[in-house]
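One structure is given here, and the rest of the page talks about it.
With one protein chain withheld, the remaining protein chains of the complex are depicted in position.
For clarity, chains are labelled A and B in written order, and residue numbers in each chain start from 1.
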Amino acid sequence: MLKRENIRIPVSQQALIVEKPIDTTTIGGTVTIQINEKKVSVPFGTTILDACKENQIHIPTLCHHPDLCIAGVCRICVVEVEGLRTLQTSCSFPVTSPIKIHTSTEKVRKARRHIIDLLLSEHYGECYSCFRNGNCELQSLAKEYGVDGYSFGHILEPKYKVDKSSAAVIRDMNKCILCKRCVRTCIDLQEVGVLEAINRGHETHVGTFLDKPLADVICINCGQCINRCPTAALRANDPSDEIWNAIDDPKKHVVIQTAPSPRAAIGEEFGIEPGHSFTGELNTALRRIGFDKVFDTNFTADLTIMEEGTELLRRLKKAVVEKDSSVKLPQFTSCSPGWIKFIEHFYPEYLDYLSSAKSPQQMFGAVIKTFYAKESKIDPADIITVALMPCAAKKFECNRPEMNSSGFKDVDYGLTTREMAKMIREAGIHLPEMPKSNFDEPFGNASGAGLIFGATGGVMEAALRTVYELVTGREVPFENLRIESCRGFEGIKQASIKLENCVESYNFLEGVELKFIVAHGTANAKKVMEMLQRGELSDVHFVEIMACPGGCLGGGGQPIPTSEEIRRKRAQAIYEEEEGLPVRKSHENVHIKYIYENFLTDGPCGELSHKLLHTHYTKRGKYIS
Amino acid sequence: METTLKTSKKRTGPVLFSNYQQADGIKKAIELGRENILLELKNSGLKGRGGAGFSTATKWMLSAAANAEKKFIVCNADEGEPGTFKDRVLLLEYPELVFDGMVIAGFTIGAKTGIVYLRGEYEYMLPSLEGFLNNMKEENLLGKNILEKEGFDFDINIRLGSGAYVCGEETALIESLEGYRGEPRNRPPFPVNTGYLGYPTIVNNVETLASIPHIIYKGGEWFKKNGTDKSKGSKLFSVSGDCRKPGVYELQWGTKINELLDIVEAKNCKAVQVGGASGVCLPKSQFNRSLAYEDAVTGGSIIIFDESRNMLKILKNFMEFFVEESCGQCTPCRVGNTKLLEGVENIEKGEYTFSYINKLKELGKTMQAASKCGLGQSSPNSFISILDNFKEEIFYSNRKGIKNVKA
Partner (left out) sequence: MLVVEKNNLSYEIERMIKEYGNDRQSLLQILQAIQKKYKHISDFAQQEIARLMNIHPVEVYSVISFYSFLSTEPKGRNIVRLCKTIACDMAGKDAVEIAVKRELGISFGETTNDQRISLEYTNCLGMCNEGPAMLINEKVYTHLDPEMAVNILNEIK
């Protein structure tokens, strides 16, 4: 769980955080309050909003978000508290005495209606020409409160230029309602610190340092702000039109790889409750849309495990056997492009600790335009590779100039779950109705180890399953291969596994306690890096970091809304699907064996792998010129 | 000319401007002890002089009762309300009252640090105030073991604002002190529990603090001899606008507006703005109202408009002020004020319907009820009161008939 104490909260807000659930024995037990004539008992300190929710009374919210600290700025959640002259925001008002609350008086309804009117008056554009049409919190509220026309006018000219500079995130402040969820996401939840409120009064807007374009500041493209934006002010850079063009072009061979997390979440875009995977249905839908081949990113997740695991073992060998003090340990994972940009900006002096392995998306791009092109005798120049990712940062990653080791742009387009759903709808397909089908050869269905990459701790678990078995010749000693210490949403997880009775070639690791750390969300990544700076990680060997809370399943390209509850259900869907798979260890994936026997013949971390599957990083630093 | 700065006090009153010898209040406070200070204060009936009128004794008791390793006394000298300048006079001419008040507050609640949040516009006072504080240190009225009272430590720092009206709101002021944007906080919790850096903090207006030494030295009974039943003591009024003798006046609470107009020699007075831009504008017919918490309440600002003034222009000036000075975080205030200003501009252009005007007044009521802090809650006051009280002038008369169309 992303604990409150793991989030840096402005001093001003700290006192407002009311932890839930509250230990009723320590602070005064329960309080009996009256909500609209109904007497209810709630734990001391519960907010009015939560008290109402528990009692099936719906209070509208906008600036409130379960992942973020309380702001109390939109004022839509106001209620009347007897004895108080002004209306009170239910999201910020803790119940500490037996108050009487009225949630739907004329004063309250009028105030809410006014607030919606005011927001709409400054909200540029019309709903029908907006991509959030149907999934916009402001629109829902307008509907709920029967808004019919603009009471206080409507802005006719855009006030701000749309910032399209970033490969990943587009900001249109004309749609912004200043709920500041993005600000709290960026500064408090992710600790990246790109967005803040700028100016004051009527000139207030959310901006970057010196109002520079997003591409010029230290944005890591995690897209978490997009997931929490109630309106269309933030969106991912959508390449779907270009993809349609490629599909429509008979000369192009368009292949798509799909990452594990979108499959576990895309159902939400079609009205399905979170927690259901649509892997097979998605494969069918993608073929019907016109993709020539549908591949499983898990294949290159397995490949990543082979490469990254081998790299780790080599580093360990150098450190333990050769006593090479220049070896950087712990090795950090490199799958998450948000994390990569984070470390490039904030800890550029530690880039050597990163695994040089490319992310699964980029490995796949390189493999498709080399191995696959060769095997299927297609000119790689005619291949368009699309990656369905839960991620906004993948759009930036595929556009990195160094990502062309195949001789072509390895991955042409990164597509988010949301954009994919839009394409599917556009094609007239209702995903849940699709029959199931398998992935295409020559990569086939990958291992479960690749699948669990979608959840925080998944890469670590997959790596341990392979590394442990390579070193000891035995399966990891856990029931049903579940390495529980890697699972769950705790911000930073630390554990270890002892290597005993090693096979001969790994004798040097005999008795070593393999220590690892798993962290998700860059706020936690920052903590881990600070531990590294203080020298506290000297006995740790491997660190998995994912930029997004919950890992990829909580990525910036995933369906909106998000909350810990939703992320938990997505994780559950991934783990359930995984247990049903026949192959659950990367090194047992037959297609992996095939590619090492027939293409990457120097083996993991060999010369060709190094060229195609590994990369280098850029010391970006924080200074903005 | 560079102002002489000591010309604004117009009338020496019975309470604040009465004689006071520095340190008398502090000595008496030590003598009385904490409980008795709070009792005197309670007895005096002193209410916050910034405008909100919260009981000072209650505020002090709450923070005295709070259990914390540190506590703070903050003097709110971010006097930004248009038409208010009494704090300037107090700080320049009676700093001993303000500072003694802070020392007594520190003694009472057990705070060791006092902070004066002085608005940036008053930076020119800094040398004299700091000199004064240094003298107090030399005389052991600040520092360790004040007046040889064991464990009575208190120091005062002055911190400057940087040009933001909203920082006069106590929680915005605290945010500003903490190095953030001056955006008001959600309440509860209140500063008395969770204030500066999360510690219990008393934020009192300059004038409130200046009343303390008198009350402690001369007693609550003495203090409440002045004023009305619900408004005890006297009040400093900053009078500006169309009158012959603008300046700061100490008058009893309960003084009628008419009486005040006579005192300041206002002629042909059409309207009086009571409480600054965030106050209400009263027409002649209401000049018999009294200045008191229970009637026409004000933090001290009285702006007088004579017959030549154009009320709509005055309103426009006020609304422009709020559009700029709103902190911009909450919807009703940020957007609401621009809508009210837009309304004024539309009236100016003659582009309005009465249903539109009524809608704006309704919006004003929502702003009063739903804004996060006092700024947004009071910014529609002028709008509503001017449009209600001067509708003949604004809507029915040929505006050319007004002699001087300057605001």
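We adopt the following convention: a residue touches a chain if its C-beta (ideal position, glycine included) is under 8 Å from a C-beta of that chain, and two chains touch if they have at least 3 such contacts.
Just so we're clear, the structure is a prediction, and the values are computed from it rather than from any experiment.
Visitor: Which of B:257, B:303 or B:347 touches the chain that is not shown?
Guide: The single option touching the absent chain is B:303.
Visitor: So which of B:184, B:246, B:275 or B:299 would be touching the chain we can't see?
Guide: B:246
Visitor: Which residue, B:314, B:347, B:375 or B:394, contacts the hidden chain when the whole complex is considered?
Guide: Hidden-chain contact among the options goes to B:314.
Visitor: Any idea which of A:84, A:590 or A:624 touches the chain not displayed?
Guide: A:624
Visitor: Which candidate, B:76, B:108, B:176 or B:226, sits in contact with the chain we can't see?
Guide: Among B:76, B:108, B:176 or B:226, only B:176 touches the chain that is not shown.
Visitor: Tell me which stretches of chain B touch the chain missing from the display.
Guide: Listed in rising order, the touching residues are 1-3, 5, 7-8, 79-85, 87-88, 119-124, 126, 159-165, 176-183, 197, 238-242, 246-248, 273, 277, 301, 303, 305, 309, 314, 317-318, 321, 324-325, 327, 406-407.
Visitor: Please give every residue of chain A in contact with the chain that is not shown.
Guide: Touch with the absent chain occurs at residues 11, 187, 192-200, 207-210, 217, 622-624.
One rule holds for everything that comes next: only the chains that are shown with their structure count from here on.
Visitor: Go ahead and note the Å separation of the Cα centroids belonging to chain A and chain B.
Guide: Using C-alpha averages as centres, the distance is 49 Å.
Visitor: Where on chain A is chain B touching in the complex?
Guide: Residues 10-12, 14-16, 70-76, 78, 86-87, 89, 92-94, 96, 107, 110-111, 114-115, 117-119, 121-122, 151-153, 177-178, 180, 197, 199-204 of chain A touch chain B in their complex.
Visitor: Across the complex, what residues on chain B touch chain A?
Guide: Within the complex, chain B touches chain A at residues 164, 166, 174-175, 178, 180-181, 183, 185-186, 188-189, 193-194, 197-198, 323-332, 334-339, 342, 359, 362-363, 365-366, 368-372, 377.
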